[in-house]
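Here the complex is missing a single protein chain, while all its other protein chains stay put.
Now for subunit A:
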């Protein structure tokens, strides 16, 4: 009996300690919240800075791709044919006889010689409408009203795979501007068409095609993106309600396996001598979506290892020259060396120059994704879940010389041929490799598992701080946070009003952007005042500043986490601004013992009150990235217009998460502390 009793007691104790362990751990964290938050934030910052060191080399993970396993067969014959087309285009452009009608006709004629199915696709310029809530999908273009005088004409050719099942297609896009046909870069622009034609003529005779080939010679008079997105929209949303437009011919060729956009750009004057042809890859689509890494890998592999073309990706040149980054690079190198001396297996030593370049590229990658705006026509493909990439080929020698042009076309054409052949081998959609990644070099990437660590470190202290603040309040009622929910609700209602205001402002046409900006600011202020008059002041006697801060932190952490799902890069940059605001917020009138710490915190608070304001924050970001000379605060309207024009969720983040956080921060700062 006794033994059993003792055993039962022991068991009871054991379960008691077991159930209590997590609670005790949480209590421990909450009681040391300051230490925890400082450690976490520092760890987050350091983790962000060492991301370039943690980058891995890319590899092709889809076996079916087999890049470069077949010899390219594009020959001088194809290239000479393409050269004839280039010459014809140039002569039309020089004659200035309605090139916007003649050139599509010419391209169609050449396509038909190859036996391709050809048609013209007409589209007009879409209205730049305010529809921020469509940020997940493409803009629902209305069918083009051709009554509009100004419209572009893309020429589309389709090669059916001789033995394929016709269910899949690969899309080649070569943008060409008919408006600027006689311009400075006319030869380069015509070369894009020539390049596409050389590949197309090869593919029209290929026996190994399993997917149909669509070549879109897109008219880029309204920008490269517009024509491609209009064509894709018509491709995926057939317009059955026929009026005049129903007679238009529109041919299709199955689901798209991949889109390859390529254009030839002749750089006027380069800073340094190039010893090779260069291809620059653009991959970022809307809202930080990226094409599958395998697609980039295939292009990179073929360009570097088969054609000897140098591959570049976007990089912030300013950061390479920055002293701060260079010093950081030196430090990283020393740390890496030290770590290796401790244990030879720790091989994360990296030369400082490589670190600096990695950082500049990574910053560019994060920024392009955070902006949520596609960096080229490939973004239009991503809206339909098609993997696409833009290749910008720039030749080493001038294209005016015919020999160098032929050699360049041969090289570029073989790169595209290899990519098409590789994608042609695919049996499924791209799915093996990563979709969520940052690039630190054309052949190095940081995968999602690694880049989430800094964000997790930054966000982790928020709930802990909220809990500890909640415990510190004098009121012991568990429902005490309900009073503070009111200012929170007011703030968020206000932010929704601010989000929607531009919709009405943009209805008023012909306002200069400064006026729009002022109207927006005025309208927002008025809305805030009205809300306060209706719902009462946020500083009622039940609203303790600690509770207010706890609620603010809770709402911000929810907002950040939501945003990290929609567009991680935005959340990452946003966390750098918002998390310090959440942690440091302290009323001016609060009494503390240590005056030194108080004055330091107050200075930080005031600085953050200025920098945390979305307008200054955006200006600051752009200043860091592009240099401060070009930045002005009044450009905010334009940049916001840019964001919602591209359906970027970053706009929603700025106004629905960042702005309320800043307002609540001000509330706390000016809390009366009764």
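Just so it is clear, a contact is a pair of C-beta atoms (placed from the backbone, for glycine too) under 8 Å apart; a residue touches a chain by one contact, two chains touch by 3 or more; residues count from 1.
We take it that contacts and distances are computed from a predicted model.
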{"item": "Omitted chain (choose from \"Alkyl transferase\", \"GPI-anchor transamidase\", \"Ferredoxin-2, mitochondrial\" or \"Origin recognition complex subunit 2\") - UniProt protein name", "value": "\"GPI-anchor transamidase\""}
{"item": "Omitted-chain contact residue, chosen from A:209, A:399 or A:560", "value": "A:209"}
{"item": "Which residue of A:64, A:496 or A:673 touches the chain not shown here", "value": "A:64"}
{"item": "Residue ranges of subunit A at the interface with the undisplayed chain", "value": "63-64, 66, 69-71, 161-165, 207-210, 421, 424-425, 427"}
